[in-house]
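Every protein chain except one is present and positioned as in the full complex.
After this line comes subunit A, so read on.
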């Protein structure tokens, strides 16, 4: 085993401890961001909706990840075309 692989393993050992918790926290932040962008589709007025809608193509992949993570195979929002 070369030195580089050894260092990678060491780094992995030290990162494993909080990996799950950090992923969960980052997902919570992503979910909140998603809600802020598309709250209008859920019936919550969003004065910036016209602008946030421009992010739609960039968010498509993350939206798909979100609804599958939440246990929904298909998009729950009619206005948000996904899979």
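Throughout what follows, a residue touches a chain if its C-beta (ideal position, glycine included) is under 8 Å from a C-beta of that chain, and two chains touch if they have at least 3 such contacts; residues count from 1.
Just so we're on the same page, contacts and distances are computed from a predicted model.
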item: Omitted chain (choose from "Aldehyde dehydrogenase", "Sugar ABC transporter permease", "Phenylacetate-CoA oxygenase subunit PaaJ" or "Carbon starvation protein A") - UniProt protein name; value: "Carbon starvation protein A"
item: Residues from subunit A at the interface with the omitted partner, ascending; value: 7, 9-26
